[in-house]
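Would you mind keeping the following structure in view while I ask a few things?
Some chains have been omitted; the remaining ones sit where they do in the full complex.
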Amino acid sequence: MADPACSPILLSARARLVVAFVLAFGFASVQSLVMVPVLVAIGAAGLLASGMIRHNLARLRGAALLAAGFLLILPLISGQTELASLGPVTLYLEGAQAGALIAGRLLAIVALTLALLSPVSPFDLVAGMRALGVPSLMADLAFLTLRYMQEIAGQLSRGQLARRLRGGKTGWRAVPDHAFLVASSLIRAQLRSEQLWAAMRLRGYNAGLNAPVAPLGPLDWACISGASVLAVALFWLDRSL
Amino acid sequence: MHLPDGLMPVEMALAGYAGSGLLATISLSRIKRLPDPSSVVPRAAMLTTVFFAASLVAIPVPPTTVHLMLAGLLGVMLGWFAIPAILVGLFLQAVLFGHGGLTTLGLNGLILGLPALLAFGLWRSAGRRWPDLVALCAGSGAVVLALVIFAALVLAGMPAALDARAEQAALWVFMLAHLPLVLAEGLIVLVVLRVLRRTAPQLLPHG
Amino acid sequence: MTLLALSRVAVGWPGQESVLSDVTFSLARGARVGVVGPNGSGKTSLFHTIAGILAPQDGTVCLSGQLLRKGQFLPEVALVFQQADDQLFCPTLGEDVAFGARNLGLSEQEVALRVANALHACGLTGLEGRPVYQLSGGEKRRACIAGALVMQPSLLLLDEPSAALDLRSRRRLINLLAGMDQAMLIASHDLELVLELCARVIVLDEGRICADGPTRDVLGDAALMAAHGQEVPHSLTPHDTARHKHRQQTRR
């Protein structure tokens, strides 16, 4: 089996993105419950191979909660065939099946994308998107957003702090204050963007903010073809079962 | 209000990408008609960052805390730039925080992008005449439209074996739970646009 | 009369190096004390602890004899941020200055009176309606101070008050601060400003107090200053006109 996460450093961000998209869509196409263990096994293998298990497990928490929600709620509210009855609560088979399918796909896709994409910096991913043909306007937008995210989030939290230190209200009455904060941030952002544009122009910005990209290597191509084969195999297996 | 990976059938996810791709193509071609498109990139990027950062701040709206969606405000402030900004934001959210998902990025783009364009259209056509009313409608309306698209997609995408009545009931609960967000967003957009009109009208190019 | 007393205060997060350790000092009502030290020496953490934003891991902070608890709203202490823009979030100057007073639950009349007084004290009368972003750097700084004064605090914490001001605005700020009777802690790299305003100075480095004494003695101690990344202010050094010469070029 082509396990692309075996070489977390060598594989380019572009190949990682392609592999992640191909496999995620392959997983999403699965409709039979029998295949779910296979998906989960691949996802888990990817997670193990990524070498950042603790980090990725922590980031998987949200998806795990959501999956647990589907697993718990769908059997309660949906289906015709009674599976079990515990006092006033009835569990239905169809709901349980749908819940297991959705939860399995969700966890497998998120685990796999984390395993593939979390070793690469977000900036490299955006550069990879650009190399894959995403319009440079969008890639530049993503670059600058990533660059200034921390700073603007810091500004907003300092603003919240200033509000609190001056006895700012809580609850509904805080909503207009929050709007003031957003408005003043927007005005500051606008003023800053004029400086930013001057700086970009003075250093010769014409098209694109990032370095030229190297061509895809043999390993990249191998992983992309491996992932495509795996995705088609999953699809074919699923439909033939 | 993001559709997670694994929930929607693959055909719908692909259709979502097609829809978002179309929206992006239209807005990019509109942007290219501007006199100097690249000069607007820094401004759009800075504003996008503010929206992105502001949507991460939890604001207390009893009985819960909510994260703002800000699709309406985004549409009013950025116009056609709202679509690329939303797609970029969704991609970064999926990669950085695991919100939403890779396969559902296209669908999520529609859930936020169409309301943003609605707000943009509302503001451009009537913002000058009834600014406060339009701001309120743009803010709350964007959330309502996003909820409706979200619910419609979920209904269309769920396995047929499921009991439609129970599903609808669950969706109603979901929509009611978002009522505070509808009100809070309307109020926020109203106040923000009022402040901008009063102190920095040059920030509102249309309306 | 003691207004503020810190005793063996330590601040930090479990498993990390502490940002403040064993900080002990007290401050009399109405006293002005400078706090100097390199960036990262713990000045901001110290201010956040006194303002009740950070809770000390160890030790106590007492204000007017009362023990401080974290998260408490303290109208008595006003923190003036280094970045004026972060502090001024209301649309206009008047609204921003009134913000704190409104939150004290005062009558509108009382609020208006306090705002007028604070604006007058800071030389901002007549600018109430001005959008905040249109103010100059010096006006923003004074607007932050006005927003603090309106709550009638007994202690002002000023973080780099003269940063990014031109000389005229800096002079005006110094005159304003010199005329106020609130107690102040002034963190600054502008040692000349500290020298002009404060009779006492505290040197902070790596989270510890390295010196605490009369400003002229402490800032004039070349060995001490050099050890903590500071320089003796020019107004305290013997004149040495040759000093600039070697750097300057002859080309014009």
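As written, the chains take the letters A, B and C, and residue 1 is the first residue of each chain.
Criterion: contacts are C-beta pairs under 8 Å (C-beta built on N, C-alpha and C of every residue); 3 or more make two chains touch, one makes a residue touch a chain.
Just so you know, these numbers come straight off a predicted model, no measurement behind them.
Asker: When all copies in the file are counted, not just the one of each kind on show, what formula do you get?
Answerer: Number of copies per chain kind in the whole complex: A x1, B x1, C x2.
We adopt the following convention: only the chains that are shown with their structure count from here on.
Asker: When the centre of a chain is set as the mean of its C-alpha atoms, what distance in Å lies between subunit A and subunit C?
Answerer: Taking the mean C-alpha position of each chain, the two centres sit 43 Å apart.
Asker: For subunit B and subunit C, let me know how many angstrom lie between their CA-based centres, rounded off.
Answerer: Centre separation, subunit B to subunit C: 42 Å.
Asker: Where the centres are mean C-alpha positions, what is the separation of subunit A from subunit B, in Å?
Answerer: Taking the average C-alpha coordinate of subunit A and of subunit B, the gap between them is 18 Å.
Asker: Going by the touch rule set out above, which residues of subunit C reach two or more other chains?
Answerer: Expected reply: 91, 131-133.
Asker: Spell out, as numbers or ranges, the residues of subunit A touching 2 or more other chains.
Answerer: Within subunit A, residues 155, 180-181, 183-184, 187 contact more than one other chain.
Asker: Quick one: in the complex, what on subunit B touches subunit C?
Answerer: Going by the criterion above, the answer is residues 195, 198-200.
Asker: Quick check: in the complex, which residue numbers of subunit A touch subunit B?
Answerer: For this pair, the touching residues of subunit A are 20-21, 24-25, 27-29, 31, 59-60, 62-63, 66-67, 70, 73-74, 77-80, 92, 94-95, 97-98, 101-110, 113-114, 117, 122, 125, 129, 135, 137-138, 140-146, 148-149, 152-153, 155-157, 160, 170-172, 174-176, 178-187, 189-190, 192-194, 196-197, 200, 205-207.
Asker: Can you list the subunit C residues touching subunit A in their complex?
Answerer: 51, 53, 73-75, 78-79, 81, 83, 85-91, 99-100, 103-104, 131-133, 147, 151
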